[in-house]
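This part shows chain A:
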Amino acid sequence: MKERVTLELPPDLHFLRLAAMAGAEAARYAASAIGMQRQDVFTHAVELAVSEVFTNAVKHRRAATPAWHVMIHFGINAGDLEVIVKDRNPHFDLDSVPSPDVDAFPEDGYGLYLVKQVMDTVTVRREAQCNIVTMTKTIRPEDAT
Partner candidate 1 sequence: MEFQIQTRTDGPIAIAALSGRVDAANSRQLRRQFERCLKTTNRFVFDCQALDFIDSSGLGAVVTCLRKALATAGDIRLAGVAPKVKLVFELTQAEKLFTFFSDADQALASFADQHA
Partner candidate 2 sequence: MKTLLVIKANTFDWLQAVFPDRSPLLASVCNKPLLEYLLDFAILCGSRHFRLATDMPLAKVEAVFGGGGRWGIELTYAPIRKTDDLATALQKNSRYCAGSRLLVMQGCFFLHYDKQKNYGPFMQTTAPGELLTCATGRILIHDATPLKTAPSPDGSPPPLALTSLRSIGELYRLSMRVLGRDARQYVLPGYNNETDVYIGRNVMIARSARIEPPVMIGDHVQIHKNAIVGPGAVIGRNVIIDAYSRIHHSVILDKTYVGEHLVLDRKLAGGRRLVDPGEETMVQLEDAHLLSTMRPSSRGRNRLQRLGHGLLAALLWVVLAMPYALLSFILKRQGRWRRSEAAYWVDSSGRSVRLTRVFLNPSGFCGRIAASLALDRYPLLGRVMRGDLALIGTRRLPATAANRAVIEADAGYRPGLFSYAEAEHWPVPEYDQDIVDRFHLAHQTLIYDFVMMVKVLLNKLHEETALCKSISK
């Protein structure tokens, strides 16, 4: 079972809900195809990650650039789900984004921190003036104790 789904969305928060819900649906599809017992945590993780990354893409939009779209790609594989988000924003380096000091309860900066927590791998690379965020999460049919 391998499916590919690609969405192109305008960089506008009006489409945030659509992006996140698509993430949730892709996750649900991938999880139920493999017979995962507890889908809600998995689905929520992907929905949250897509919501955060899409928000980032919209927020860091360069005002002067001509119209472009955020591309969201879901790769639904037998053992994992891959989410790729591509935007044309200025370069950003994942490792240079500091983790929030959770003990100080800051008011923002939790976004990528959450993504790293809920997804198994997160990488960012720069290619042809695009930031390409690749996230994967493994589907475990049942982690029986």
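Note that in this section a contact is a pair of C-beta atoms (placed from the backbone, for glycine too) under 8 Å apart; a residue touches a chain by one contact, two chains touch by 3 or more; residues count from 1.
On the choice of candidates, all candidates are chains of the complex that A comes from, given by their letters.
The structure presented is a predicted model; accordingly, all values stated were derived computationally and were not measured.
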| item | value |
| --- | --- |
| Selected neighbour of chain A [touch, this complex] from 1 or 2 | 2 |
| Complex contact set, residues of chain A against candidate 2 | 2, 37-38, 40-41, 75, 94-95, 116, 120-123, 125, 134, 138, 140, 143, 145 |
